[in-house]
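In what follows, a structure is listed as structure tokens, so that the remarks can point back to it.
With one protein chain held back, the other chains of the complex are shown just where they sit.
Chain nomenclature is as follows: A, B and C, assigned in order of appearance, with residue numbering initiated at 1 for each chain independently.
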Amino acid sequence: MNITLEEAEKVIAAAKAKAKEINTLMNIAVVDSGTNLIAFAHMDEAWLGSIDISQKKARTTRYFNMPSGEVGKLSQPGAPLYNIEHSNGGLITFPGGLLIKDTEGKIIGAIGVSGDSVENDHIVAQAGADALK
Amino acid sequence: MNITLEEAEKVIAAAKAKAKEINTLMNIAVVDSGTNLIAFAHMDEAWLGSIDISQKKARTTRYFNMPSGEVGKLSQPGAPLYNIEHSNGGLITFPGGLLIKDTEGKIIGAIGVSGDSVENDHIVAQAGADALK
Amino acid sequence: MNITLEEAEKVIAAAKAKAKEINTLMNIAVVDSGTNLIAFAHMDEAWLGSIDISQKKARTTRYFNMPSGEVGKLSQPGAPLYNIEHSNGGLITFPGGLLIKDTEGKIIGAIGVSGDSVENDHIVAQAGADALK
Partner (left out) sequence: MNITLEEAEKVIAAAKAKAKEINTLMNIAVVDSGTNLIAFAHMDEAWLGSIDISQKKARTTRYFNMPSGEVGKLSQPGAPLYNIEHSNGGLITFPGGLLIKDTEGKIIGAIGVSGDSVENDHIVAQAGADALK
């Protein structure tokens, strides 16, 4: 099962609303279960470097079916997946990427958010991922 | 001057409406005047390979301030810009990319559309570019 | 707003003068607000590997609107942005990159300097960034 464009647009709208609510500027990417980009939005004046990072967070999340930040815990020096970021054309392994599931709990895609502290990136990603619940 | 996200969303909505009208499935990318991705939409079941192509058409258009298909006329074997596609991380030089201008005629970004024949790609791109006129 | 070539040349001249004053050899890159290379200078016998690094420092700075060294504090093992360097085709996150602003404080580009200790890279970058004040 794959997320539809209509669903991805709902995810992005919810993420954008949350970003405005907490007064920040974000880049928001939604990929499907095959890690293909489905929808993307760059809020005006958001960090340009986060256009790429938001997409990489979404892909990283779906590549390993866990939040991007969980991959990051495993990729630290001495940890089991040290420097896994070198794979797949470049991963981003800090928070801001979350799986998107359908109402039955099946993975249909992932959201990646970047533009502020990782805490705020995560809050906005959560709002996006929750939009389909 | 750069296209805003609100304007880019209008461009994508107009392009999607045209794609539905002519019964096709498209990938639609909008970049700003610095060739940064501002908004993107992948219609359900559209070609996956066109996710990248639509973005490259938009960038190619802005890189040289002409429709992507015009670059392609110049890049044929024996033509002046043969194999220009090897620059800038890969160009796409067939039709489907058009400049986006503001009401005063100033370039604010570009649209790239891919998913069907280049004729249909161009028709959908035109509908998107016309949305801000 | 984007830095002009004339302004970028002033920035490079000031950085070169400072490099000579402190008796070092530098690579100096200036990008515009869209991270496009506007001007570059490699001082005779400066490190060849720093040609790329100076450009990446300038881009990193503009990507996140902070000195490249500030990104580096956040990208250490255990820190929030660990391994962010894998994004955007490769970042450089140690000092030597600074924003360039116009007289009203608006970001118009960034300078990246590389060729010596990061302390000296920073000193030369600062001289360049200050040239438009």
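Just so it is clear, a residue touches a chain if its C-beta (ideal position, glycine included) is under 8 Å from a C-beta of that chain, and two chains touch if they have at least 3 such contacts.
The structure displayed is predicted, hence computed values, not measured ones.
Chemist: From the touch rule at the top of the page, work out which displayed chains the omitted chain touches.
Modeler: B, C
Chemist: Using the document's definition of touch, tell me which of C:Val11, C:Ala39 or C:Ile92 contacts the absent chain.
Modeler: C:Ala39
Chemist: Of the residues B:Leu5, B:Val30, B:Ile51 or B:Ile84, I need the one that contacts the missing chain.
Modeler: B:Ile84
Chemist: Footprint of the hidden chain on chain C, which residues?
Modeler: 2, 4-5, 9, 34, 36-44, 48, 51
Chemist: Which residue numbers on chain B touch the omitted chain?
Modeler: 34-35, 59-60, 62-65, 77-78, 80-84, 86-88, 91
Everything below uses one rule, namely that only the chains that are shown with their structure count from here on.
Chemist: Look at both sides of the chain A and chain C contact and report whether the same residue positions are involved, with over half shared, or different ones.
Modeler: Different; most numbers are used by only one of chain A and chain C.
Chemist: Hey, how far is the Cα centre of chain A from the one of chain B, in Å?
Modeler: Taking the average C-alpha coordinate of chain A and of chain B, the gap between them is 25 Å.
Chemist: Using CA atom averages as chain centres, what separation in Å is found between chain B and chain C?
Modeler: 32
Chemist: Report the inter-chain centroid distance for chain A and chain C in whole angstrom, where each centroid is the mean of the CA atoms.
Modeler: 29
Chemist: Could you pull out the residues of chain C that touch at least 2 other chains?
Modeler: 34-35
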